[in-house]
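To start, I am sharing the structure in question, which I have written as structure tokens.
Every protein chain of the complex appears in place save one, which is left out.
To keep things simple, chains are lettered A and B as they appear, and every chain counts its residues starting from 1.
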Amino acid sequence: MESTDVGLFLVSLFAGAIRCGTPIAFAALGETLSEKAGILNLGIEGLMLVGAMVAVAVQVETGNLWLAVIAAGLSSAVLASIHAYVAVGLGGNQVVSGIALSLLGAGLSGFLGRPYVGIRFDGIGAWTPPLISDLPVVGQLFASQDPLVYVCVVAAVGISLLLFHSRFGLYVRAAGEDPQAAFAQGVPVHQVRVIAVLVGGFFAGLGGAHLSLAYTHLWAERMTAGQGWIAAGLVIVARWRPAAVLAAAYLFGGLTVLHPRLQAAGVSFSPYLVSMFPYLGAILALVLATVASRGRGPILPAALARSFRGAWS
Amino acid sequence: MAATCNGTDDALTDSMSVPPPVIRLSAITKKYGTTMANDCVTVEAYSGEIHAIVGENGAGKTTLMKILAGIERPNSGTISIDGRPVSFRGPRDAAEAGIGMVHQHFSLVRALTVAENLALSDRGGGFLFSAKRYARVLEAQARSLGFELRADAPVWKLSMGERQRVEVLRLVLRGSRVLILDEPTSVLAPHEAEVLYAHLRRLAGEGHTIFLVTHKVQQILAAADRVSVLRRGRLVVSHEAHGLDETELTKLMVGQALPAEGTREPSKLRDDVALRVTDLSVPAGITPLGLSGVSFEVRAGEIFGVAGISGNGQDELVAALVGTTAFKGTIWSASPLDKVAYIPADRLTMGVAASLPLEENLALRRYRMPGLSRGPFLRRKAFRVFSEQLIADLGIVPSSPLLPIEHFSGGNAQKAVLARELAENPSLIVAESPTAGLDIATVGLVHRLLLEQAARGAAVLLVSEDLDELLVLADRILVLCEGRFAGVFPPDAGARIEIGLVMTGASGARREAADWGKPQGISA
Partner (left out) sequence: MIARIARPAWSHWLRASAIAIGGAALALSVLLLMVGRSPAATLAAVFLNGFGSQLAWVETVTRAVPLLLCALATAIPARAGLFNIGVEGQFIAGAIGATSVVVLGPNLPAGLMLPAVTAAAMAGGALWGWLPGLLRGLLGVSEVLSGLMLNYVAIFLMEHLVHGPWKDPHALGWPYSIAFPNAAVLPRLGQTNIHLGLLFGLALTLAAYVALRSTTWGFSVRLTAANPRLARRAGVRVGLLIALTMALGGAAAALAGLGEVSVIQGRLRPGLSSGLGYAGFLVSFAVANRFEFLVPATLLVAGLYTGADALQLTAGLPSATVDIFMGVLFVATFIAQEAGKRRGDG
């Protein structure tokens, strides 16, 4: 009988990991797209907060969940357009602009979200898509997740396909590796980079929406508590590959949900030291990627965070 | 065939009977400031022709081709395609008219595969894109044109020759009938150059017109159908390649020796060696050829010229001397190598700190020495006195010590580099194309300064692609070809043709420094 307990424990752990990792996964997927195009967006934290707040506001005001989710994505994309303007339009400093955006997003969401603080609502509930629950293992993990979890998996596959199997994705990678050469070959580098930043912002907004509508079921000021920065780290750990980004986010979610469960089971260790691992892992991955990018095949988008001021045409 | 700039154009009237040339550049004139880059040049090329545009550095070859490719616009003159005059507002117009150019610096994205790179400029196709499938189509297309292609390979894994073939192939696939290649073999190892020429031959056979801008006499005679020789912006002759020989062509390129400004009287060499390079090798990397087994000595008080076509080992030699690359062999210098004065070819990235003011650029080699500093502190007043002296000595304009150097003209930035490096009274000076792109007055100043330094007793290693400059300034001239020692020559009028032949690889027999200057030039 004990093996069944362990099985149940693992299933609930993994299911929790997926649910907890999904907001970060959304944001990290968006950031992957943006960084692949050569634009580092450190404003994710602010973008997620705006998404989370708008999602709650629209849900409370209209009661329409899907409208809330779409509105969250769109409002974050609008905020990301500031970064697109500074980083792409003006060729300005991406680091500084991203940090400022983060602050602005936190402020805007705090200010406009004040009427919604503490309001509880049903939010997005569980939904089991047909067929999934019949699958072994996967069925148990994904059964009774909320629909945005599935959207996130589909998004990961979609972004992967977009990057590596579409013409637009080809343009994105070219713009992130060598904007001069790409421009010389007729790729509309500026437009491609702007679109990547806006879509990246949209996904950060979806991450925020999942956090507030499906995970916590409430809005609180600064409720992302650093998840946007984690997303930036996971992109590095995953070496800019969407599938690996998804896996890394789930792993991170797992670490987060593991602790209270183990504590309940009588095992005790410092959750804070465990929480460090993703960041230490990101630093290690960054060092390896940088060293490996020398002379051999590039892993880091070569033009990441470099502005390109080629002529508009 | 020679062009006349005043009026009647005979060739066009003939075009009633014979098919007109695919390309006709008529009386093209292009001025940069007061310099005539192209002075009334007329060139015609026909379908299926490989047309070499040859001439020394600064003869106006690249300018002429950039005009044809729509990158530059001529001050006067016309371009016609198939007998119809056209006017290009930019490279895009030229591309639409079927003219494409491969530049010396390739525009391929290193991280992407060949297929992905070629897809970037392919405007056809839907939203979805399969690199694998595209690669197969591409390989088939390439094969039909005679190219063997690894379309799945990322560009960073390709050799320079393969990258170049990808560029050529891209132009052909995009429908270019006229291909322009600027110094295509300068980055290629010899066997790769042969492969390239075989491809070009085949493309010409299929009706393409190919312009080759190059120095390499031997290869021109083997590959080209017609040769147009430019010298100092003017067309010297446009002639069928058949019937020309190497010596004749070299003479046309470099001109008959003109001792006008007086080649320097080869002064008696002093005995003290300032620099001894023994069996110096640098692996390929900076350029594809690298440097192999070069030995020579430079005496104090001597200007030692280094001649050769760009990319034949000069960059490696200089990098080894100034300590920016690893090398094998030995470099012995009478003074410590970090005291070497270095006048780099690339002023903006190696010569100056663009955002810092002029006076700090002038002082950056000695700001920690007593005089400009006291203890940990800079002596600002001494900075000012020091820099104003140099500004006055070299006539740097504007004479504002606090203006960031990025706002100075190229000539004045170069003066600042010279002033800074020479202020250290170096015993060895490495000058890399120190007059490239400068106006005549500044060129004169640079020459005077180098001669003064030699007279003072410094050894000057002068790398230049401008043979005239070397003949005027140098006491001896080392020639590098394909990364190897190719001889040391005196700068007399008779050596001009011979140097030209040796540096283009036309002269099979390398001069082993046997008959002249034997103790100085020891070939490995």
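Following the convention adopted for this analysis, a residue touches a chain if its C-beta (ideal position, glycine included) is under 8 Å from a C-beta of that chain, and two chains touch if they have at least 3 such contacts.
None of the values given here were measured: they were computed from a predicted structure.
Although it is not drawn here, the omitted chain touches the following shown chains in the complete assembly: A, B. Only one of A:48, A:72, A:187 or A:230 touches the chain withheld from this view, namely A:230. Only one of the listed residues, B:353, B:385 or B:441, touches the absent chain: B:353.
Panel shows subunit A; residues 40, 42, 46, 82, 85-86, 90-93, 95-97, 99-111, 114, 221, 226, 229-230, 232-233, 236, 270, 272-273, 275-276, 279-280, 282-283, 286-287, 290-291, 294, 305 of it touch the chain omitted from the view. Not every partner is drawn; the one left out touches subunit B at residues 322, 324, 338, 342, 349-356, 360, 364-365, 367-368, 373, 376-378, 380, 398, 400, 403, 407.
The definition used in the following text is that only the chains that are shown with their structure count from here on.
Those residues of subunit A lying in contact with subunit B across their complex are 164-171, 173-174, 177-178, 180-182, 184-187, 296-298, 302.
Within the complex formed with subunit A, the subunit B residues making contact are 106-112, 116-117, 119-121, 123, 125-131, 154, 156-157.
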